[in-house]
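The other protein chains are all here in position, but one chain of the complex has been omitted.
Showing chain A:
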Amino acid sequence: MEGLLRLRLALVFSVVAHLSLLVRSSSLSSPELQIVNAERRIDLTSHIVRVYLTLKVENAGTSPASEILLAFPPTQVDRIALVKAAATVGKKKKKKSHLPLDVNPIALPVAPNGTKHFAISLSNPLGVGESETLEVFYVLTHSLEPFPVEISQSESQLVHYHDSAIILSPYLIKQQITVIKTPSTKVESFTKVELTDRAGTEIKYGPYDERPPYSFSPVIVHFENNNPFAVVEELVREVEISHWGSLQITEHYKLVNAGARHKGIFSRVEYQSRQSLSGVSSFKHLLARLPPRVHSAYYRDDIGNISSSHLRTDSRKSEMEIEPRYPLFGGWKATFVIGYGLPLQDFLFESPDGRRYLNFSFGCPLAETVVDKLTIKVVLPEGSQNPSAVVPFPVEQHLETSYSYLDVIGRTVVVLEKENVVPEHNSPFQVYYNFNPIFMLAEPLMLASAFFLFFVAYVAYLHIDLSIRK
């Protein structure tokens, strides 16, 4: 009896010991990363918020780490337009080169207060005890809220920016500093937590030591920002490829001034006479950067042609300065269509495996604008097969068919949709397709045979005798 009991006790004890060993070994094999030094610069000079983060990460755990996580509060995550990361290589200050790294959103099972995470995949896993410096860059849109929400013509525009003085991170941060840059020295107020300082256009929070993971200290900066808040609510770009030598692009814009809404009167005499005081947050001009060798450009809207535009071409780029019919104050909208043609040889190439591809730039040609919903439609010539698109960031794709002149089976259209597009998205993308050159003859043959048949029919009609009796 006693022997049995002691045996059972020993069994239970050994099982418990094994289990504890197992548990401890699993905790031992997870990497514990620490951020030795973090420096964050928030650039608020435009209506698009750009944040530059420099992290020096050290692996204080016991196993190599292949991923580094970034954390964002749930209010900011919806407004992130893009996140880029690069690893700095090289010891000397002057010889740093940057390797771009992949950043992907990741869902963690345990996330306090609904924080969302992004994972940076390292090219070489970070060994135990090693440290690496990463540069992270992310862009936030619609993050500056106008406050007051409505302003009159003679007032300047003040906005709120919400963020945290302490960088939100799943790791312990040993030292950190945050610098916020405002466009002008007019700052109404900013939350003063410990170690806050303001010098000119820069507000400094820090340096702070030893903050535990997921620590957050909300601050609000209320400052003046009179940059044009040009937001394109919807943009549809149609790129039509014609193998007869040109690329025809049509862009439909719905533009709005997303700053503080304009209330009350609009006095033209004040706007024209006191230009530095009146309507400072409105804008009159927009600049569109187009590829060089653009021809047949037009700028019109539903009513007709808008004559106030200038096109300046160069050998390296073309710039079209457009002026909507009226200056856009807060909340005012305008819609227009810009179209132009480009030579085909600049954009259509042949890939080594025999497929053709179009190399074109994604994004909106208007400078410093946010596009809420961007749709790019690439219309491939008739007879193209196997279309596929390669885009450097995630987009939604699907195919459509459109019918145009002299089409029998319709043209395949590759439709790419993306939301929250910023000027940093203006990178080239490719659309691959197969095209049998014999299809080039389809249209001229169709026209020639139509005329031929018509003439043959007429000649036959002239010579056929249909009379019943002679």
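Methods note: a residue touches a chain if its C-beta (ideal position, glycine included) is under 8 Å from a C-beta of that chain, and two chains touch if they have at least 3 such contacts; residues count from 1.
Methods note: contacts and distances are computed from a predicted model.
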From the names "dolichyl-diphosphooligosaccharide--protein glycotransferase", "Dynein light chain", "EF-hand domain-containing protein" or "UspA domain-containing protein", which one matches the UniProt record for the unseen chain?
"dolichyl-diphosphooligosaccharide--protein glycotransferase"
From A:74, A:148 or A:264, the answer for touching the chain not displayed is A:264
Among A:5, A:110 or A:303, which one is in touch with the chain left out?
A:303
Contacting the left-out chain: of A:75, A:104 or A:273, that is A:273
For the chain that's not shown, point to the residue among A:215, A:335 or A:426 touching it.
A:335
Logged for chain A, residues touching the omitted partner chain are 264-269, 272-273, 301-304, 306-308, 325-326, 331-335
